[in-house]
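Excluded from the complex is one protein chain; the other protein chains are retained at their positions.
Each chain carries a letter (A and B) given by its place in the written order, and its residues are counted from 1.
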Amino acid sequence: MSIALLLILPFTGAITAFIIGKISKKYAFVFAEVIGFLLFALVVNIFLNYTKPINIPLDWFTFGNVTLPFGIYIDHLSVVMLLIATGLGALDIHFSHDYMKEDPDQARYYAKILFFIGGMILLVSAKELTGLFVGWEFMGLASYLLISFWHQNNTPADAGVAAFLYTKFGDIFLFAAMGLLLYFTGTLDLQKINLLASQNQLASSVSFVIAIFIFIAAIGKSGQFPLFPWLMRAMEGPTTVSALIHGATMVNSGIYIVARLFDFYEASQALIVVAAVASLSAFIGATSALVQKEIKKVLAYSTMSHLSLAFIGLGVGSLSAGMTHLTNHAIFKALLFLSAGAVIMSARHNKDLFRLGGTYKKLTLVAIFMALGALSLSGIPPFSGFYSKDAIITASLLNPQTHGIISTLTIIAGVLSVAYIFRVWLLIFAGKPRDLELNEAITTPSKFWIALPLGIMAFATLALGFYQKELRVYITGEEVGEAHIEYLLPSLLGAIFLVAFIVYKFYKSRPDLRDNLAAQPFMKAIHRVLYNGYFIEQMITWFVQVVIIHSVAKTIHWVEVHIVDGAINKTVAMSHSIFMLFSKTTTSKVSNQAGVMLLGVFSLFVILFIGSVV
Amino acid sequence: MSAFTLLFGFAILSFAIRNRSFLKLLSLSVLGVSAYLTLHGYALPLQGFYLSDGIAFFELILFIVLSAFVLNEDENISITQTLFIGTASIALLESQTLLNFIISFEALSIISFVLVANIKNTTQASGAVKMFIAGSIATALIVLGTTFYLFEGASLNAQIGSTGTFGTIGLWIMLSGLFYKLTIVPMHTWAADSYAQIKASNAALLSGVAKTVAAIAIFQTFSPFLLQHIAFNLPILIALALITMTLGNFLALFQKRVAKILAYSSIAHAGYMLLAFVAVKSSYASTGLLYIAIAYIFMQSALFLLIGNISKDSTQLRLDDLKGFGKKDKLVAFLFTVQLFSLAGVPLLAGFLSKAVLVYAVVDVDLPIVALVTLLNSALSVAYYVWIVKHIYFDEGDSKLQSLQALPLFAQLILLGGTLYFGVFALDVFKVII
Partner (left out) sequence: MSYVALIFLPLFGSLFIYLPTRNLGGTKYITLALFIFMFSQMIALFTALPEHGYMMLGEYLPVTKFDFILTLQVDRLSVIMLLLSSVLLILVTLASWNVEKKPAAYFSLLIFFSGAIFGVFLSTNLLWFFIFWELTLIPMLFLVGIWGAEGRIYAAIKFFLYTHIASMLILLAFFLMYKESGTFDMTLIKESMLSTPVLIYFLLFIGFAVKMPLFPFHTWLPDAHVQAPAPVSALLAGVLLKMGAYGMIRLVLLLLPETSQKYAWILLTLGLITLLFAGFMALYETHIKKMVAYSSISHMGLIAIAMSALSFDSLSAALYEMIGHALIISPLFLIAGFFHQKLHSWEMKDMGGIMQKAPYLSAIFVLAGLGALGLPGTMGFIGEISILISAIESFGAWIVVILFGSLLASAYLIWTFRRVIYGQMSAKVSATDFSMHKVEFFALVIFALLILFFGIFPSSLFEVINQAFSPYLNAGGAL
């Protein structure tokens, strides 16, 4: 019963919130908040009363002889994801009260937010790939709608397009995987697929292809190389939405699906591909985050980089490392985003880091909570981020397949986190105000609506640091021996502090050093590459614009107009020439008419004669 | 007493009372009595004439159509001529021997000449002369063919029996002469000009009535011959049929004058009718021919009468003059369109079913390619019919065309009834045999 409620409530709630919001603007929030916390309560209830996986097989529809199932399966992994989605979702809605206060379209906003959360709930509660795919696509839609929430302007509208199409590119591979799995294994049940794979009942070449297909979808959803540009563009949406996408819901789904099919991935030997792509993404994300000018862009690249770390965790064979990192990341990233949101909101929706600065006094609480989130992200003990990141790096070093390039990239990405997040924090809060006028205008945000959710998240990210082992056990269901590499921890911490020191020098005490460095032509070039995210987006755009649209589609258009339809239109000219030809045989002169008749009859008889002779 | 006698007598009488106003009414009643007589099987009371139920049925249709002509006519002299055409047609249809056939055919030709001799202007004169000259060539050919036929000692006063070489040549010469009336290539050259240049109601009689009557009569008389030398005749007939319809359709395509389009479409329909000769082996051939004759007599007559009524000079009626007609006169435009669609072979109208049966007859004798070419021809013909419809309905414009008077409108409704009835109720045609 509560399961059904959990699945249906977000959607009916979305519709109701919209209607209520259309009647009276402010009640949309109230309603959405009630639904948000109700959902969280339902999940907590499931969490507390959990004894064994909830397994509800259901059929969706039958066409011909094929039945497509749509069952519910909630195990520990799902519960963790549900807690993240609904918990952070509820806080996000709470935060939205102030953030979206002035927006005239609140009804639409809360409806979409609830729909978004509903999509995630559906995704993680699905027993089969069908339900998962439905949730997957719902989130794609919801992110599209939310990113382009301010659709009146062109940039958010464009960003929504990018989000939809980049992820949709991946989605069709998941769609294909669904068809292929049903064909080759006869089932879409995720547990059964794992079981079949671990019993080696699947041809490895087939399952490898399917695993890669699914991973491509995960790349799209979780913003990995090369399908990450949408993640940065998505910053055009409201910051609360960014927090939801980057923390609570959407981007986690890619990792979730690989984790969900972990046995399958292991058996099909596709994990190494996951690790390889993810390590590259981690590196790209971490380096690009270093030079961004907007707060949210930094956070976006950091999301990319940290999701990659989670993927690496899975890719190197450690489900627990990957999933705990995902969990930790969800919380501190939501915290960071909402903190950034608080800053942006207070600073009159200014996102440019270099116009902020010295806001610590006015935004003390936000600065503290953001610092806690930043520490967790940087991987400083005892914050939760430290444990999972450490576990991932350890695992990547221990795995002989990934020891080398992959583990190096992982370590670089892990260490660089501190650089970009510390840089952001310094630029926002420390020093003197760079834009006095803006600084004047900054207001202190509300404690209840803004600081409270931040505080809860900050507490969570700190507290969760002490429950890492329990979390690992809860997710994987088994006690995993903690692997250790000697000197790893001190050297990592040393590196982190060294990097932090450099950042401090560059952005606080000696900005001239930074400027001198940046003035080097070589550094300038690197800066450009990093700032533009390695020009991946430009390349993809070029490919789509020039190759797909202006070459392929244009050619096809030409063929259609000049050949396929051209031939049809040619028939008119052709019949006209036949008409002209026949017209030559006609005449209005009586003598000619008679002549033609006689000639015709004569030739008829000649033909008859020849015919009879032959 | 038979329909022939009655009509013949009355036609002569009508000349005497041509100035009386009751002529029209009287003619209608005579046509009605003739229909009654025909239905009761009174054939022409001379040797060598026979009235089969199929012919009786067709004559009945003929009388209905002739009534429409009479209703439509405003000149009493034309009524007389119409009655004469009817008389000759009956004789031709009921002929069983070759001699009767030739005589009736010539009679029909002569009356046709008289008909077009009612000349009002130079255009009509030109049309009449063209027809006359073509007709005389045809007569010459028929006579020539007859002599060849008689070479082998065959009798004219009988049905066509088995023939040797000379007989075959003779009959083919005769056929080529007869094809003049059917406007089969190469005897078609006069038709387009004449149909488009003479008075519209005369054109209706010639292309609507005389042609169909001739087609049925020729088929009836010559089918034994065609069957006898089928292997030899078939390729020629196929070629003639296909060339005729293709030529007619293509020539109708880009015409600017409505009468000209109808004239060429008439040639194309001659090609379709010739398919019955092609498919003579099939039991569907005669039904198909009868059907297309019935359908054609309604739709072609209706169209020529219509353009004669709505314009002062039907020979000069251009497509552009039709612009906006659909708006101006809903009902007449509708009548026009229905008959056009019937010619085009749109279903639920007689034109479709008749063509369908004929094409099936061709399929029945294992000539699917011929059937395909015919169907494609029919599709091609749709182009120019729709082109007329386009001018009537789609184009904006101020139509200066006239509306119909009550009687011509009534005539049109009769013809419309025929087109609609035979588009749905096919059984009447199928249950009779020529």
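Rule of thumb we're sticking to: a residue touches a chain if its C-beta (ideal position, glycine included) is under 8 Å from a C-beta of that chain, and two chains touch if they have at least 3 such contacts.
Everything numeric here is computed off the predicted structure, so don't read it as measured data.
Asks: Return the single residue from A:549, A:581 or A:599 that touches the missing chain.
Replies: A:549
Asks: Going by the contact rule already stated, which one of A:73, A:164, A:228 or A:506 would touch the omitted chain in the full complex?
Replies: The single option touching the absent chain is A:164.
Asks: Hey, which of B:103, B:117 or B:386 is the one touching the hidden chain?
Replies: Result: among the candidates, B:386 touches the missing chain.
Asks: Taking the entire complex into account, which one of A:178, A:214 or A:340 touches the absent chain?
Replies: Looking across A:178, A:214 or A:340, the contact with the absent chain belongs to A:178.
Asks: Among B:11, B:88 or B:359, which one is in touch with the chain left out?
Replies: Touches the omitted chain: B:359.
Asks: Where does subunit A touch the missing chain, residue by residue?
Replies: Within subunit A, the residues that touch the unshown chain are 59-66, 68, 130, 133-134, 137-138, 141, 144, 148, 151-154, 157-158, 160-161, 164-165, 168-169, 172-173, 175-176, 178-180, 182-184, 206, 548-549, 552-554, 556-557, 560, 564-565, 568.
Asks: Where does subunit B touch the missing chain, residue by residue?
Replies: 284, 287, 330-331, 334, 341, 346-348, 352, 356-357, 359-360, 363-364, 368, 371-372, 375-376, 378-379, 382-383, 386-387, 389-390, 393-395, 424-427, 430-431
Criterion: only the chains that are shown with their structure count from here on.
Asks: Calculate how many whole Å lie between the centre of subunit A and the centre of subunit B, each centre taken as the average of the chain's C-alpha atoms.
Replies: Going by mean C-alpha positions, subunit A sits 76 Å from subunit B.
Asks: Can you list the subunit B residues touching subunit A in their complex?
Replies: Its residues touching subunit A are 126, 129-130, 133-134, 137, 141, 165, 169, 172-173, 176, 180, 185-187, 189-190, 192-193, 232, 235-236, 247, 250-251, 253-254, 380, 383.
Asks: In their shared complex, at which residues does subunit A touch subunit B?
Replies: 575-576, 578-579, 582-583, 585-588, 590, 592-594, 596-601, 603-605, 607-608, 611-612
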